[in-house]
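This is the structure, below, for whatever I ask next.
And then chain A:
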Amino acid sequence: MKYCFYPGCSMEATAQANLKSIKAVAEALGMHLEEIPDWNCCGATVVSSVVGDFTQQVMAARNLAIAESMGLDVVVGCSSCYLSLAITNKRFKEDEHFRAVANEALAAGGLKYEGSLRVRQFLEVVINDAGLEKVAQMVKRPLDGLKVAGYVGCQTVRAIPYEFDDPEYPVFMDRLIEALGAAATEFPMKARCCGSSNALAATDIVVDSSRKIFASAAEGGAQVIATPCPMCQMNLDAYQQRVNQLHGTNYYIPVLFFTQLMAIAFDLSTDAWALDYCIVSPYNVLAPFTGGK
Partner candidate 1 sequence: MSGLTAAVEAAEVGCEVYIVEKNPYLGGKVTQINQYFPKLCPPNCGLEINFQRIKKNPRIHFFTMAEVEEISGQEGNYEVSVKINPRYVNENCTGCGKCVEACPAERANAFNYGLDKTKAIYLPHEFAFPMKYVIDDQSCQGAGCGKCAEVCEYQAIDLSMQPKNVKLNVGAIIWATGWEPYDATKLSYYGFGRYDNVITNVMMERLAAPNGPTKGKIVRPSDGKEINSVAFIQCAGSRDENHLHCCSSVCCLASLKHATYVREQYPDAKICIYYIDIRARGKYEDFFTKVQEEANITLIKGKAGEVKEDPSTKELVVIAEDQEAQKVREEKFDLVVLATGMAPSTAASKVPADVSYDEDGFLISDSGIYAAGCVKHPLDVASAVRDATATALKAIHSTVRGQQ
Partner candidate 2 sequence: MEKKIGVYICTGCGIGDALDIEALSKVAAGEYKVDICKTNNFLCGKEGVELIKKDIEAEGVNTVVIAGCSSRVNYDVFNFGSDKIVERVNLREQVIWCHPANDEDTQMLAEDNLRMGLAKQKNMNLPEPYLVEDMSKAILVVGGGLTGLTAALDAARAGYKTVLVEKEAELGGYAGKMYKQVPLKPPFTELEENCIPGLIKAVQDAGVKIYTSATIEKTAGAPGMFNVTIKQNDSTVQERVGAIVLATGAKPYDPEKLAHLGYGKYENVITQAALEEMAAAGKLEAGKVAFIQCAGSRDQEHLPYCSAACCIESMKQALYIKEKNPEASVYVYYKDIRANGQYEHFYKKAQQEGIIFIKADVTDISEEDGKLTIEADDHTMGTKSIADEFDLVVLANGMVPTAALGEVVQLNEPAEEEAAAASDEPKVELPPVIKANLLNLDYRQGPELPPLKYGFPDSHYICFPYETRRTGIYAAGVVRAPMDMLSAVEDATGAALKAIQCVEATAKGEAVHPRSGDLSYPEFNMTRCTQCKRCTEECPFGAINEDEKANPLPNPTRCRRCGTCMGACPERIISFKNYSVPMIGNMVKAIEVPEELEEKPRILVFACENDAIPALDMAGINRLQYNPWVRIIPVRCLGSLNLVWVNDAMAKGFDGVLLMGCKHGDDYQCHFIKGSELAEYRLSKVSETLDRLGLESERVRAITVSIMDYDKIPEILDKFAEDLEELGPNPMKDFQ
């Protein structure tokens, strides 16, 4: 199984844990991820507010144009990147006029994109291509009894509704968590927004949104939160303390990328576990499974 891989900016900074674990897990599952050479920022959900959707999508398309020659599905880890690349790709496939004009712009950089590729979220690729059975077989350290809140977040499932799961009440992640031997907790907020890129400009939004998510996770008795999204992971991890300060709560719920949990369950290298990157320390909670390393 070969794929083009688009890491995205956060993977090189705030979400290195995601990158490490994705690479290790993919390898373990026999997926070869080929990074798109000289990829650029997709613009996320921010850039279009300054330069408009079209320009942002053309920027994103540059990556697809480069990837097209490789003729492989483009796999994305970051939800926000997935959103912008998937929507861009959809427009190239469905909107002829857009494709023509956008290619006129790409031509300025000597590029062209036909819209031949599929853009996919890593979570979906693990489940649909590798398959839950394969995942279950790989488990060497079953996460028995670990209560995990599967926090898919918003953009992964709503980029293209029903593309691979219910946009409001996704279940993919829960199935995966169960495949690892852990228990997926009841978690109504599993697809609600964490406040996304407002951390800097409107911290209150992030704090308030996170608070609700912690409350919901705690109510379900979750010990850890697992997510595919760097933005969600950052907000929930970095601002958990802040939430407690501002709201007199005392949540202590480590927030991990689902790929980190997979790395542990698969008994891959501790480098792949990348637990040091967690601000809310997961060591105690995970002790029963990380023993010996």
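Per the selection procedure, all candidates are chains of the complex that A comes from, given by their letters.
The rule is simple: a contact is a pair of C-beta atoms (placed from the backbone, for glycine too) under 8 Å apart; a residue touches a chain by one contact, two chains touch by 3 or more; residues count from 1.
In this text, all values refer to a predicted model and were calculated from it rather than measured experimentally.
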| item | value |
| --- | --- |
| Among 1 or 2, touch partner of chain A in the complex | 1 |
| In the complex, chain A residues that touch candidate 1 | 161, 166-169, 186, 188 |
